[in-house]
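With one protein chain withheld, the remaining protein chains of the complex are depicted in position.
A and B are the chain letters, set down in written order, and residue numbers restart from 1 in every chain.
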Amino acid sequence: MTLPDHLPVLVVLLPLLSAPLCILVDRPRAGWLIALIASWLSFAASVALMVQVSGGETISYHLGGWAPPWGIEYRIDLLAAFVLLIVTGMASLVMVFARHSVVDEVPEERIARFYAALLLVFAGLVGIVATGDAFNVFVFLEISSLASYAVISMGRDRRALNAAFQYLVMGTIGATFILIGIGFLYMMTGTLNMLDLAARLPEVSDTRTVRAGFAFLTVGIGLKLAMFPLHLWLPNAYAYAPSAVTAFLAATATKVAVYVLLRFVLEIFGAEFSLGAMPLDLILMVLGTIGILSASLVAVFQHDVKRMFAYSSVAQIGYMLLGISLASTTGVGATILHVFNHALMKGALFLALGAVAYRIGAVTLRDFAGLGRRMPWTMAAIVFSGLSMIGVPPTAGFVSKWYLVLGTLEQGLWPLAVLILIGSLLALIYVWRLVETAYFDSVGDDAPPVREAPASMLIPIWILVAANFYFGLYTDFSVGTAMRAASALLGGGG
Amino acid sequence: MLFGIYSFLTAALFMDLDAVDVAFTEAAVGAGVTTVLLLSGLRLTNRWEHRPRHGRLVPLIVVGITGAALIYGTMDAPLFGDPDAPAHRHVAPRYIEQGPQEVGMPNMVTAVLASYRGYDTFGETVVIFTAGLAVMLLLGIQQGPSASPGRAAIGDQPVLRVVAKFLLPFILLYALYVQMHGDFGAGGGFQAGVIFATGFVLYALVFGEGHARRVVPPRWLHRLAALGVLIYGGVGLVSLFGGKAFLDYTVLAHDPVHGQHLGVLLVELGVGVTVFSVVLAIFYALSGRKRQA
Partner (left out) sequence: MSGIPGLLNYWVAVFLMMAGFYVVIAQGNLIKKLVGLGLFQTSVFIFYITVGKVSGGNAPILSEGITAYSNPLPHVLILTAIVVGVATTAVGLALVVRIQEAYGSVEEDDINDADQEAELALTRQHDGKPGDAGT
């Protein structure tokens, strides 16, 4: 086997093994550098993987040399490669941004350990995406989650501690539910390998055990997804965590949960079972829509801007769930597409907020007064990513919404299309509040002078903003990959 | 305390269900480590709780629905102990029938744990490392008041000291035995790491943390934890350089079975090192923390 053959495992190993390296070195700048290099190399590996699978083939890697289902398998298909690209890409950009942000927000003697933990969040997430074994998902989910609790708690505000704790409790319940679900499936099939499960489940899918397993799995994954009403941990966790952490998690963690949902619901259980025999399509449709509307509404009334956009994220996840509930290539494709686009827009947004926090120290609505003139580049970035979130052409956000609405209209569900548009309208309101304060309010008399954010922050922010426009105009890659992945999931399953 | 007793009972139940390795681990980890953790936590917080203000109805409903769903799920399940259940028919037979030959050891659980599903165990080692890292980030290891040499937390107890001095080498030796013998009997890296750490905890309790910290300085611990993970990963990387998949042990020796055996031994060592250092580090972090008013 040569290097290209090992790429699936290298994507995970690079951040995973760099974490203990950070601990051994234990110096802040070195820790940051290790994290940076590991992320970039991992990104390079996932680009190479994307190239390898774009022809439509699936890569299978046998860990330990044992063939599945006796050994653990890494399976990289189009969907997995796509999500890997997103996660590693975001990690690379956030690490660049993190250089100043982390120094500002985390005590110096903890910085190396902080980067080690951040690398573990990253490694856990890519481990979840790359694997083809259900129990392996659980293990790496816990790696990522435990590390997340740690990094979230490092926020400056003491409320970060409780936020991390609440996330720990809810996250562990979710993980335990997933474990129960896997246990039920194992009881009925005797295997843990995803492909094997997909092959063996149809003959036992009519049993109560499998149905119960399905229920527990979806609830457990739903907790990690922040699906309404299991989203309660998210707003606080995003609001009080260090800026780099919020940006990274917002762009990746819940998306990976969406990926897991897609894998289990569409590939392992099959669309016929999940969305046909079991009422999941209705549940996702209802909960997704409620999530969109309620979260967007709550966002309008927030003072803390980070919290505002955290609720916005819950709404965006609602859109993704809605897409899955449509059970069509257009619908599921829209979801996968939005996984990509949302990472771009929320990544840019939270990084920009982090830049504001860096210069000003806080991010309540009042702090934004007159910021449009004082930090023009940062504010412009926020405006543009806000536009993408609302879904204004020619941004990427518009493309996702477009396909989602298309999916609903294809099935004659035009009331849903209306609700989607109402969601966009609500987003317009809260983004406008921010814009109004930033550009039309005057700077307070006793406000301290602020400079624009440093280049190391602006560059990743604007790369993402530019990506929002690029992928809003040239949609071949994103839309094409998403639709192909969707039809593979729907065609192969059930 | 109740939780500790519960853990012991669980361990006994596991023994009865033929799960010897699990029983061992549950006893060491569950009854031992978790109880110590919770007691330390209680020491640092208030001992008595207040009555919760919110109602009990919603939680009861949620629990009721969940429990009902679980029972519903078991209704079509294969009966307890049924040898024809799918769980025993498909993947498991190979582990039982060929595991000992392919991996070269009679303990099938270790074979599956360290070889067939060795990557999961690698992940698990990383989980322990992550927990230790998290505790280091949150608490750090301080110079507690009991850290000065010569002062024991429980005062000067000559009988305890003599007994502890006598027991300690046996405890550590037993830990090493468990570590090495895990491929034949019940045991392996996790249990060994915990027992080894327990030896030091005993030393710290009886002789004073200051002495314990001189023997194993806290600064070493996080490096040791990192080292354990790197040992495990390193074995896997050697396989990569040998032209095989990550963690394929067959490249490690002249014939595949010996390679498997060697690989298992090495990765278990990595596990043991990490478990030991993390457990001890967490103990230092919690015990050294000053109780705040």
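What we mean here is this: a contact is a pair of C-beta atoms (placed from the backbone, for glycine too) under 8 Å apart; a residue touches a chain by one contact, two chains touch by 3 or more.
Here the structure is a predicted model, which means the values were calculated and not measured.
Touch with the chain that is not drawn comes from one residue among A:Leu63, A:Met187 or A:Val314, which is A:Met187.
Contact with the undisplayed chain is limited, among B:Asn107, B:Thr198 or B:Ser277, to B:Asn107.
Considering B:Glu102, B:Glu124 or B:Asp248, the position touching the chain not shown turns out to be B:Glu124 (whole complex). By the touch rule set out above, subunit B reaches the unshown chain at residues 3, 6-7, 10, 13-14, 17-22, 25-26, 29-30, 33-34, 37-38, 40-42, 44-46, 49-54, 56, 59-60, 62-64, 66-67, 70-71, 74-77, 79-83, 85, 87-88, 91-92, 95-96, 99-100, 106-109, 111-113, 117, 120-121, 123-124, 127-128, 130-132, 134-135, 138-139, 184-186, 190, 282, 285-286, 289, 292.
In the full complex, the hidden chain is touched by subunit A at residues 135, 138-139, 142, 146, 149-150, 153, 157-159, 161-162, 164-165, 168-169, 172-173, 175-176, 179-180, 183, 186-187, 303, 360-362, 364, 366-367, 369-370, 441-448.
Here is the rule we go by: only the chains that are shown with their structure count from here on.
The mean-CA centres of subunit A and subunit B are about 31 angstrom from one another, to the nearest whole unit. Remark: subunit B residues 69-70, 72-78, 85-92, 94-95, 115-120, 123-124, 126-127, 129-131, 133-134, 136-138, 140, 222-223, 225-227, 229-230, 233, 236-237, 239-240, 243-250 touch subunit A in the complex.
Considering their complex, residues 1, 6, 9, 13, 16-17, 19-21, 23-24, 26, 61-66, 69-72, 110, 113-114, 116-117, 120, 123, 127, 133, 135-136, 139-140, 142-143, 146-147, 149-151, 153-154, 180, 184, 186-192, 200, 204, 207-213, 215-216 of subunit A touch subunit B.
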